[in-house]
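With one protein chain held back, the other chains of the complex are shown just where they sit.
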Amino acid sequence: MTAEKQDLNKFRAEVSAWMKANKPADPGFLLPQTFMEVGSEEVLEFLRDWQRKVYDAGYIGLTWPKEYGGKGLPEEYQLAADEAMAHERVPIMLNVIGLGWAGPLVLKSGTDEEKQKYLKRILTAEDIWCQGFSEPDHGSDLGNAQTSAVKDGDDYVINGTKIWTTFGNYSKYMILLARTNPNTERKYDGLSFFLAPMDVPGVTAVPIQKITGEYGFTETFFDNARIPASCLMGEEGQGWRVAMQTLQFERSAEGGQATHYNFTPVTMGDLLQATENTTRDGQPLLKDPIVRDNLVKFLIEEKSLRLSATRAEIPALCQDYPFSLALSGKLRATEYFRRMRQYAISLQGGKGSLYVGDEGAIEGGFWQRAYFNNFSATIGGGTSQIQSNIIGQHVLGLPKS
Amino acid sequence: MTAEKQDLNKFRAEVSAWMKANKPADPGFLLPQTFMEVGSEEVLEFLRDWQRKVYDAGYIGLTWPKEYGGKGLPEEYQLAADEAMAHERVPIMLNVIGLGWAGPLVLKSGTDEEKQKYLKRILTAEDIWCQGFSEPDHGSDLGNAQTSAVKDGDDYVINGTKIWTTFGNYSKYMILLARTNPNTERKYDGLSFFLAPMDVPGVTAVPIQKITGEYGFTETFFDNARIPASCLMGEEGQGWRVAMQTLQFERSAEGGQATHYNFTPVTMGDLLQATENTTRDGQPLLKDPIVRDNLVKFLIEEKSLRLSATRAEIPALCQDYPFSLALSGKLRATEYFRRMRQYAISLQGGKGSLYVGDEGAIEGGFWQRAYFNNFSATIGGGTSQIQSNIIGQHVLGLPKS
Amino acid sequence: MTREMNYALSFDDEQAMIMKSAREFCKGKSSIQDVRELLGSDTGYDKKVWKAMVELGWPGIAIPESFGGIGLGIGSLVPLAESMGRYMLATPFFSATLAAQALLRGGTQSQKEEWLPQIADGLIATVALLDSEDWGADTINCTAVDAGDTLKLSGTKWLVGDAGVAELFVVSVKYQDKPSLVLVNAGQFPKSAIQRHTLIDETKRAFKVDFSGVEVEKSRLLDPALSESTIRDLMLIGALLTAAEATGTAAASLDNTVEYLKSRKQFNKLIGSYQALKHPTVDILNEMEAARSHLYHAATIMGDGPLSDDMEIACRMAKAQATEALLFAGDRDVQFHGGMGFTYECDAQLHIRRAQWSQQQFGDAYHHRKRLASLFFD
Partner (left out) sequence: MTREMNYALSFDDEQAMIMKSAREFCKGKSSIQDVRELLGSDTGYDKKVWKAMVELGWPGIAIPESFGGIGLGIGSLVPLAESMGRYMLATPFFSATLAAQALLRGGTQSQKEEWLPQIADGLIATVALLDSEDWGADTINCTAVDAGDTLKLSGTKWLVGDAGVAELFVVSVKYQDKPSLVLVNAGQFPKSAIQRHTLIDETKRAFKVDFSGVEVEKSRLLDPALSESTIRDLMLIGALLTAAEATGTAAASLDNTVEYLKSRKQFNKLIGSYQALKHPTVDILNEMEAARSHLYHAATIMGDGPLSDDMEIACRMAKAQATEALLFAGDRDVQFHGGMGFTYECDAQLHIRRAQWSQQQFGDAYHHRKRLASLFFD
């Protein structure tokens, strides 16, 4: 083993030990599996404290430069810390848009002043960030965003509506895609990108109740909201390019994220554990041949997802369709989770009709909520149907639909 | 029970008894399940004799007028005879295009001369008929047919190529869709419909080898083939309407067919019988819980197909989506058969890799051949994908794709 | 498989009339706004609507005329349940109907005379059958033991529909080592014995009921000779009614999806023109239609006597097909609404939640297929 690898293993073990020792006690509510499930101040503050604690311990922002609150370590260290967190199944890191999107963007393209201003407060979760790309009428068609930004002296005046803003009502800043020019030939060329403050007059974030009954998003209205012109990121008209760059961070196609640990993995192991005490036809569920067969199908699929993620990093094994694994990862994983969670509920028998809040519900209704919440993954960031289009066109070279 | 119903039951019993007594002995080759599987003269002559025999016994063409070889009975009698044939699983009636398409068309729209000339010889299978709608470049797009028919004196001169002509090489006549006017605004308005003789110079039918390795279709070439102008059915330019009318006969949406018994139903009962002696993990197949579950799924589906066919005839039970059952019947049945036959093979274990001709193959490779041949049903007459479009548009009112 | 499959499906004018009036009634009384207003309510239903339903005679539609009902048999319940599902109309109808069927099939003459006319007149009754999450368990954990002249019950039942408002409970118990049914009045146990479940389907009301300590007279036992078959038949009838309701909701879900596909544009095209949405929507239609065919077949052959094998097959197939169809419809309803579908405001949530509910009532699809396998292959 190389010295480097030894160091890494030691570090991973250290993080694991810390997590084991410091993992917070059961807060009495279902912990969010993703950052889109933070529906109350109580949950928010719980996770804000936890992120701060992990940051103070030195386990997020490892690749960011020391002068901005990071540690200047290679990517492998952050991956090791993230792995350790996933392994210990600690609560997620809260400030996802800051840690994974805005932060890396500022780090890559921001001025020194911007870096000073924003980065450390992202790591400490003092400033929560949100994202304003989607609009009510153009869910899948980001390039068609109509929210306007009109230059007026030293300000831009923003008008329009964004939707699916996670933390819209808790955020200090939004990464905002808005139209500075409505008359360009290509719709993309009229867009600009802003690091917009949310605490200015004219910004209203109205919580959206989710299918689960809980909250987690807002619809965000801009009514002549003035933001300083200095908030513009890049040049006017480059907004689409900056946004696409930002999406690359989301898709993990590029490094620089302060952590990847923004969701709690839900595994077949969890499912098997959850249904351990369930019976079917008077027998333990796992004695039922058809249940077994279905579970094995899911195990095969889960394993293939893990293996494919590894294989995507080995170019020699991706020669036929070079972008296939990278582009299909989201589709495959989110659809797998949808089916797996749906199946998990079906295994619960009568208990499957109980919901979060019922004392008889299996794991407090975890699987019901997990199934419902998973639609944010099969819909958000490009629906599964759009993902299939992308793969068909960009991997197989099929004509546009 | 009404007197009428008693008569019908008596008649059905009579047909059954006759079929039992006269069902031909095993000819030593796999009997065709559909008319698209007649790949040799041997099979053709066997079925021609059989149809003749059934006709002579008085069990097809029952609804056709007596003067044209029929019996002038109500539709119910033919349905009863067809049911009896299906129940006894006798070989199919050969001359499908004649009995089910051309015959009803001539009966409905032909002149008395045409009726005299064609109808009885359809019933006796003396004249085999075929159908020339599809063309190589417009499989699903019948309205775009390019085979030309140019009036020249008392003839039309035909040029072009038809494909998927069942019995192309055995037929006396073809119902032919050809373009008499290439310059109409709507492509449909340039088409005309002919009862075309096949035994004229310039017609060549080249057998197509099917995926099964057998024959059953031809590609039919017209090279300045002259047919009498009197072959035109209806007026020039009405071809599309006549063809659609003819397709109605195929879809059984309209009566008048000399028999509906043109395929051997393949049922779950057959499958269960075929796999009776197969073992899996050293046990009879039907002891395997997952096999059982899958078979029950198919049984539920098979039953729903039968029930839906009955329900389609009861308007009060089809109020929400009046054409739903009628338009989805083909899609549902053919896709069911595809999956069911594919599954049947999967149950065979090692024997599933044996094919027609192997002495160890289950039922002589019947299921393998049945699965392959079924693609003619999921492709021909509008692919399953096109059927879904039709249902989406015409039943649900969804926009065109 | 030597069994001959029964394919009977017929429909008379009376049934057509019921279907028509059920649809009109439910449509008129249960707009989606009405449904949503009731979600947070205590009882989950509108008393005025229930009263109107009683006036139409629906609670007694399958109760013989000799016991104060209309006597149209179980077949008449299918179109009613389907329409209720279609408009998500909630009332104690299902609970009361199952209780009436329990009495009709398993009660003594005097019990029938006492209770059936009351139920036909709108008395809310319910059944308490489930001891655990496992619809397939054939043991009964709740017990009745002799205590002098009375019976003393113990044990807790799950998912007892409308227990909060029911005045009469038909409870399955083990008595003298045999499955038995016993009648319990609401007044015979404290309110605290009833605990409302938090259900995934917010239009429904079901409760955990602890019958421990309840004492009833022996005359409250249903006919011991019939109890076992009555319990079996109740489970099948429950499955059939759930199937009918689920099929109605599948159609509601389909309509909701189709409406959106016809009006929402993305990339300047109506999204319904995309085959990725259109074709699965057609599949939903087809699955729903298959369920309806199974349902009307069941409605055709069901009768008042003990259920035959054919009837059992019909109920189980209908349940398996209908709840699978609704699971599929509800799931796609959410997905195809995109971001909107992810909101509580979108009606897709009502359908996907109902799907999870229906799936688990009276046994899921696999439960029924397993029993069908035994009927066909053993």
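Labels for the chains are A, B and C, by order of writing; each one numbers its residues from 1.
Here is the rule we go by: a contact is a pair of C-beta atoms (placed from the backbone, for glycine too) under 8 Å apart; a residue touches a chain by one contact, two chains touch by 3 or more.
Just so we're clear, the structure is a prediction, and the values are computed from it rather than from any experiment.
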For the chain omitted from this view, which of the shown chains does it touch?
A, B, C
Would you indicate which residue among B:Gln78, B:Ser192, B:Ser308 or B:Gln348 is in contact with the undisplayed chain?
B:Gln348
What residues on chain A make contact with the chain left out of this view?
268-269, 272, 286, 289, 292-293, 295-297, 299-301, 303-304, 306-308, 310-311, 314, 316-317, 320-321, 324-325, 328, 331-332, 385, 388-389, 391-392, 395-401
Considering the whole complex, not just the chains shown, which residues of chain B touch the missing one?
134, 136, 138-141, 163-164, 208-213, 278-282, 290, 338, 342, 345-346, 348-358, 360-361, 365, 368, 372, 375-376, 378-380, 383-385, 388-389, 401
Hey, which chain C residues sit against the chain that's not shown?
274-276, 279
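Everything that follows uses one rule, which is that only the chains that are shown with their structure count from here on.
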Rounded to the nearest Å, the gap separating the Cα centres of chain B and chain C is 43
Whole-Å gap between the CA centroids of chain A and chain B:
54
Residues in chain B with touches to at least two other chains are numbered 289, 293
Touching two or more other chains - residue numbers and ranges from chain C:
274-275, 366, 370
